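As you look at this complex, bear in mind that one protein chain is not there, while each of the others sits in place.
== chain A ==
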Amino acid sequence: MKNPQRSPTNPGSLRSRFTQVFLQSLLRIRKHNPTSSSSSSHGEFLKRCRRVKVAAYVSMARAVGTRRAWSRATLWRARNGERQRNLLYGRCSKSNSRERSLGKRKRKKKKKKKRDNEEHSFGHAKKLQKLVPGGEAMDFCCLLDETAHYIKCLITQVKVMRSIADFYSL
């Protein structure tokens, strides 16, 4: 059985860990992408925007650590995403399709569709699997558990990002 409800996601400490890591990432992005009005283009803006977005998700995964399957999947994807994209498709696009194809190759889906309880919710469970990082490798119960934790962390992430944006825009 997994760890009991120990709440490692105490809002105070998870929030502060995420804030620290995310702020460091933002500073790094700013340093490595110095913007001057003459050189900045729309493409560069999009790149930076994407970096900020990835930094947000990765920072949260790092704040959570490796105790959760979704955070492990996020960190793994961040480390290997570039390599996968170049090998498989050779172009930049969403990594969701990447994970889907890898998931199918790596794991055979063993779900039996005979189960009544799952039948009508099976379709939605599949959609949920695609939304939660690493979801395709999880069975139904893990998926529910990880989803709950993932949502809690997403909410914290959004709150902190909003506070930072509000602060900077003052």
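Note that in this section a residue touches a chain if its C-beta (ideal position, glycine included) is under 8 Å from a C-beta of that chain, and two chains touch if they have at least 3 such contacts; residues count from 1.
One rule holds for everything that comes next: contacts and distances are computed from a predicted model.
The protein name that UniProt records for the chain not on display, among "Ammonium transporter", "Translation initiation factor eIF2B subunit gamma", "BHLH domain-containing protein" or "Folliculin", is "BHLH domain-containing protein".
Although one chain is not shown, part of chain A still touches it, namely residues 15-16, 19-20, 23-24, 26-27, 29-30, 35, 40, 45, 48-53, 56-57, 115-118, 120-121, 124-125, 127-128, 131-132, 139-141, 144-145, 147-148, 150-152, 154-155, 157-158, 160-165, 167-169.
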